[in-house]
Structures are given as structure tokens and as C-alpha cells.
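Only one protein chain is missing from this complex, and each of the others stays in its spot.
On to chain A.
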Amino acid sequence: GPRRPPARSPRAPKSLPGVERGPGCARGLGTALSPVLSGACSQGSRAEAEAMEKELLEDYRFGRQQLIEIWGHACAVAVTKAFPLPSLPRRQPTLLVACGPAQNGAIGLVCARHLRSFDYEPTIFYPKRSPDPLHRDFTTQCEKMDIPFLSYLPTEVQLINDAYNAVVDAVLGAEGTEGTAGTEPCAAILATLRLVRIPIVSLDVPSGWAAGPGGSGDISPDVLVSLAAPKEVARRFQGRRHFLAGRFVPEELQRKFGISPREYPGSDCVVAL
């Protein structure tokens, strides 16, 4: 296989100027902490993720569409590893892809398109469409691949359980805050996702988790695909498979943000953690 650079010992994530890190972060996010401190942790982690994205876009001159394409493709590959075609319980390889209004949703659209090219049958639920022309193009690409778009999500959860093998949660991701998680239509989607019996694959951050400390109201995904690096809230993840889609991150950025180097199998863009 490809020659890898010498292993480096992982370093603790550096604090960015202006980002407060509460004691809870050093110990690992605990629900025993006051909401303010654990909120500060998830904010701190989000600030780092945003800082990395900013550096990728401004210093490394990646295009936003390029990054979303890379992430969406990697998420689709992770889905196929978690749910290989022959392993699906239903006769048809159906998947429901729930897309939110912001970047996480756009990643879901790209993910759905690649799943379609991998011979799965995704159906998209994308109730609140971003006016961003980039997101509109992603939508058109899906439509032109003959991927159906649901006009509404059944509240009768059994219909979803019966129709699809799994749900891809691309609703809120790391963007979810107290505000957005509570607004429509995301609140309704999350309410439904809490009740489904089929596995959920969350992209980057399980929707609703970024809003605050863990609670019984959280959705419980079976699979998590972390983008670039696992987020702080991922520590709460207790599902079956956790993948990292981080091969695209330049080594210098990995060092700067304290991302442990990983061995990716062959030319795979994701690795199982």
C-alpha cells in the first residue's frame, strides 16, 4: 500500500484565540456539566471546524462546491460500507435522505446522487430549499438523476419504517443550534427521526445534538460520518459504526488542528474509527 509518513502522537486540540474552553472539554463532554460550559465546548469545537473550513477555502483555495462534492461523495461511500447492497433487508435498496436548508443539506444532496450512481434508490426529503444557486444546482443534478423528492414526510412513522432501509440525516449537522433545531420544518423532521425504527446515518453531527447537552430527546443514529475531524459532540455517539471522511485534509491542516493521522485503506476516502 501507499507509504505513510511516520506516525505522530496526537496532540490536544489547540485553543483558538478568543475561544473559551471549559474544564469539561479536557475531561470529555459530560452531561453533568452546566449547560453553559458544555455549550461552550460544542461552540469551541464548532469554531475550530469553521476555522478549518475557512482556511481550506481562503488559504488552500478549495472551492465550496468542490468541498461539498468531496464530502457528499465520502458520505455515500461510508453509507455503502455500513449498509452494503446485499445486506439490505428490503427487496429494493431504498434510502430516505432528509436534507436541511443549509450546507449539511447540500452535502446530503450530493450524497444522494452518488448513492444513486452506486445503484441504491435514494428518495430525498428537502422541504426548505436554500435559495443559494449552488444548492439549486445540486438539487437539479439529483432531479436529473431521477431521484424522487417527497412532497411531505409522513407523520405515520411506520410508513417510513416499511418503505426504506435506512435514513440519511443531513438535516442540521454542526449548524444546528438551539434556534434552528426548534424551528420548522427541522423540528418536525427531528420529531419523526426520533421515532423511526430503521437505522439512521448522520452526516457530521447528528441533527439536534449541536443544540445543547445530550438528553433523551436526541436522535440515536446507528452510523456517524464525521467530516474532516470528529466533532466534540461525537463523543456522545454510541452507534454501531463511526466513519471519518478526512483523507482530503492536507497534512499541514491536520497538524495545526490536532487531527490524529489515520491509515486509510487503499485509495478509500473514508476510514472506520
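One rule holds for everything that comes next: a contact is a pair of C-beta atoms (placed from the backbone, for glycine too) under 8 Å apart; a residue touches a chain by one contact, two chains touch by 3 or more; residues count from 1.
Please note the rule applied: contacts and distances are computed from a predicted model.
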The complex's invisible chain, by UniProt name, from "AP-1 complex subunit gamma", "Cardiotrophin-like cytokine factor 1", "Geranylgeranyl transferase type-2 subunit alpha" or "NAD(P)H-hydrate epimerase": "NAD(P)H-hydrate epimerase"
Hidden partner interface residues of chain A, rising order: 1-4, 59-63, 65-66, 69-70, 73, 76-77, 80, 90-92, 94, 117-119, 121, 123, 136-137, 140-152, 154, 159, 162-163, 247-248, 250-252, 266-267
